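Would you mind keeping the following structure in view while I ask a few things?
Not every chain of the complex is shown here; the ones you see sit where they belong.
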Amino acid sequence: MVGYSFMGRTHSQAWRTVNAFFDLARAPTMVALAGRDRAAATTAARRLGWNVALTDWRALIERDDIEIVDICTPGASHAEIAVAALAAGKHVLCEKPLANTVAEAEAMVAAADEAATRGVRAMVGFNYRRVPAVTLARDLVAEGRLGEIRHVRAQYLQDWIVDPQHPLVWRLAKDEAGSGALGDIGAHIIDTAQFVTGQLLTGVSALTETFVRRRPVAELTAVHGDVDVDDAALFIGRLSGGALASFEATRFATGRKNSLRIEVNGSAGSIAFDFEAMNELWFADRTDDARTAGFRRILVTEPEHPYAGAWWPAGHLLGYEHTFTHQAADLLTAITEGIDPTPTFADGLQIQRVLAAVEASAQGGNGWVPIPTGRLAASVGGLR
Amino acid sequence: MVGYSFMGRTHSQAWRTVNAFFDLARAPTMVALAGRDRAAATTAARRLGWNVALTDWRALIERDDIEIVDICTPGASHAEIAVAALAAGKHVLCEKPLANTVAEAEAMVAAADEAATRGVRAMVGFNYRRVPAVTLARDLVAEGRLGEIRHVRAQYLQDWIVDPQHPLVWRLAKDEAGSGALGDIGAHIIDTAQFVTGQLLTGVSALTETFVRRRPVAELTAVHGDVDVDDAALFIGRLSGGALASFEATRFATGRKNSLRIEVNGSAGSIAFDFEAMNELWFADRTDDARTAGFRRILVTEPEHPYAGAWWPAGHLLGYEHTFTHQAADLLTAITEGIDPTPTFADGLQIQRVLAAVEASAQGGNGWVPIPTGRLAASVGGLR
C-alpha cells in the first residue's frame, strides 16, 4: 500500500477484515506500506498492521512477494505509480479520482488495457458504490423496478471548511488534488448516479465557486495563501437514457457532515439515499396499492441484501469502513476469477471527462458542454 | 371571487375562517362568486359560502358592495381581470403565476402602480411564503442566524402525471397555463427561495423536458393530443448576494406528492424544509457546541412562531389551507393600514422574468441567461 493517511487507514482495515467475513479463495498478506517519511511510515505500518515500512513506492513494485499495489495517495501521483505497478505485473487498486487530468487518466487506461492482456487487473476505488443500500438501489433499477428513469438528483454535502480559518490543506491545492469539492466528492456522486442508473452523463451546464479565497497556510499562522480550487460545484445534465440530472458538491453546507445523497425517480418507482443514514434505502413502488403506498424505509441489513449476509443478523448496522471491505472482497474475487473488477480505469477516465466538462462549462460562461462517451457505454452496461 | 375550482375552494375556506382566528379591523363578507357555467357556479357558491353566483367576472367589478376581487382562474385570464378590477378601484388578490407572459405581467404592474396612487392594493398569491415554517426560515435569515448565504437548493416534486394515460387537463396546455411544471410549481420555489434569502436570481442555466408528449384529451377516450408544456424544469443560478442556487420542478417524481423542499446553507447556519412535513423547520446553528450540535426539528406551532399564536396550543398542527388564511389576514391588514401587501405585482413580474429566462436557456442551448432586476431589488429588500 502506498500512503497511510485517511485512505490508508480505511484500506488497511479492509484488508485486515475481509477474509474473516467473506469466503474468498485467497487471503492477502499485508506485506508492506510505503511512505516518504520513514518515521511516520514505520509508525503507521505497525499501527495499521503492515509487516514492513518502505520509503519509496518503487520498492513495493520491485518485491516479488507483492501481488497487489493499493494506491492511497493524493491524485497527483496516481498515474505514475499505477502505470509503473501495472507494467511490473502488479494488480492495482487506485483511489479516486483516477487522476488529476484527463490526459493522465488516458495514460492509465492505456496501461490498464495493456496489463489486462497479461491478466493483470486494475480497479479504481469508488467505494460508495459498495454501500449495500447503493448496490441495492442499482439492482432495483437494473431489474426494472423503477421503470424508465426520469430524474436523478445527487448531492454531496460537507461543511468542514466553512470556517475561513481552516488551513490550506492539500485537498485545497490544485497541484495536489486537481480540483476541490468537484474531484473529491463530486466524483463520487457522478459515479454513484451513473452506477445506480446504468446511464452515462452526455453533457452538463455548470457553476463553481470559491467562497473563501485566502486561508492560513497552516494551523495557528498568520501567513495566508490562495485557494485555487473550487469550494462548491453545481451542474445539471442529461443522462444517456434520457433522464435529467442535477449535481451539487460542496464543502460549505453547514451542518451536513458527509451527506452523499441520491434520489432517482422512474416511471415505476423511486429510490432515495443519504449516506448519513447509510444503512437505509428509501423505495417507493408505484405498483403498491394507493392506500398503503409510500416510501419504504428499507434497513439494508437482511441476508437477502448485497454484502449484508456476510455480516451480522438483520438490524445490526454496518459502518463506513466496510465499503472498502466490500471493495477488497470484490477485487480479490475478480483476481481469482480472472475477470476485470469494476469500476475499471476506463470508468474512472469517463468520470474524469465529466469533471473536465464541468470545469469547462463553469469557466466558459456556464453553457452546455457535451461529454464524449465512446466505448465506455459498454463498460457501464456491464455493470448490470 | 372569480373561479371556483381548487384555488377557489382554498380561498373560500380562508375568507370564511380568517376573522375567527385573527384580530382584524375588518371582517369581509363573501359577496359573490363568478364562473362561466351558471349551474356549476351556483352550486359552488352555495357550497363554498358565497351569497350569490354570477356568470361574468365583469359583474363583480360593477358592484358597489365588492371591495376585493380575488382571482382564482388559470393564468391566461389574470391580466385582463386584474387590470379591469384595479381600474375600477377594487383591491386585487391574484393567484400565481402573475400572468402567462412577461408582457402581461408588465401591464399588470403598471395597473397596480397606477392604482396604488389611489390607495388600491394588489397582491399576488404565493401562499407557500405563509407556511409558518417558511416565514420563520425567512426571519432567521433576516436576523443573520444563517450568516452569509452560500447555497440554496429548492425542489418542488409531484407525481400526478406519471401515468401516461392521465388526460390533457388545462394545466398541460400552454394556452391556458403558460407553461407546465415551471410556472405552476417552479414559480413557487423561485418565490420561496427569494423570499427566504432576501436575494434575487441574477441568471440561470436551464433544462426542461416533456417526458410524455401525447396524452388522451380526456378520461376514457382514445383521442390523443400534444402536450405543449414542460413536464419538468431544472436550473442552476446565482443569487444577488453571491449564493449558488439549484431548482427543480417536476410532475414526474414518483412517490412525491407535494414535496416543496428548500435547503439553505449559510456561514452561520442552515435551514431545511419539506412541505410534506409542513409544520417542521430544520435548523442547524453553527454556534452550538460541537457535542450537541445537529439539525433541530422545530415544530413551528409555538406562540412565538409566525401566525401560530392565532391558532391552537403547541403541537396541534396546521394544514395546507391556512397558508391562504394567513394570506387573507395579511391582505386585510395591509388594506386597513394603507400599505402595499406583499408579494406585490412587481414581485410577481420579477418571477415571471425568471420563468422567461429559464425557458430561454432551455430552448437556446442550456447556456447562461441573465435576469434583469431593476427596481425590484428594493421590493424584496422590503421583505425584511
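The chains carry the letters A and B, assigned in the order they are written, with residues numbered from 1 in each.
Simple rule for what comes next: a contact is a pair of C-beta atoms (placed from the backbone, for glycine too) under 8 Å apart; a residue touches a chain by one contact, two chains touch by 3 or more.
As the structure is a computational prediction, the values presented were derived from the model and not from experiment.
Student: Report the copy count for the entire assembly; 2 chains are displayed in place.
Tutor: All together, the file's complex is an assembly of 4 copies.
Keep in mind that, in the parts below, only the chains that are shown with their structure count from here on.
Student: For the sequence-identical pair chain A and chain B, what is the superposition rotation angle on Cα atoms, to the nearest 5 degrees?
Tutor: 180
Student: Nearest whole angstrom, what separates the Cα centre of chain A from the Cα centre of chain B?
Tutor: Between these chains, centre-to-centre, one finds 40 Å.
Student: Residues of chain A touching chain B in their complex?
Tutor: The touching residues are 146, 150-151, 153, 155, 157, 159, 162, 203, 205-207, 209, 211, 232, 234-238, 242, 244, 246, 248, 250, 252-256, 265-270, 284, 286, 293-295, 365-368.
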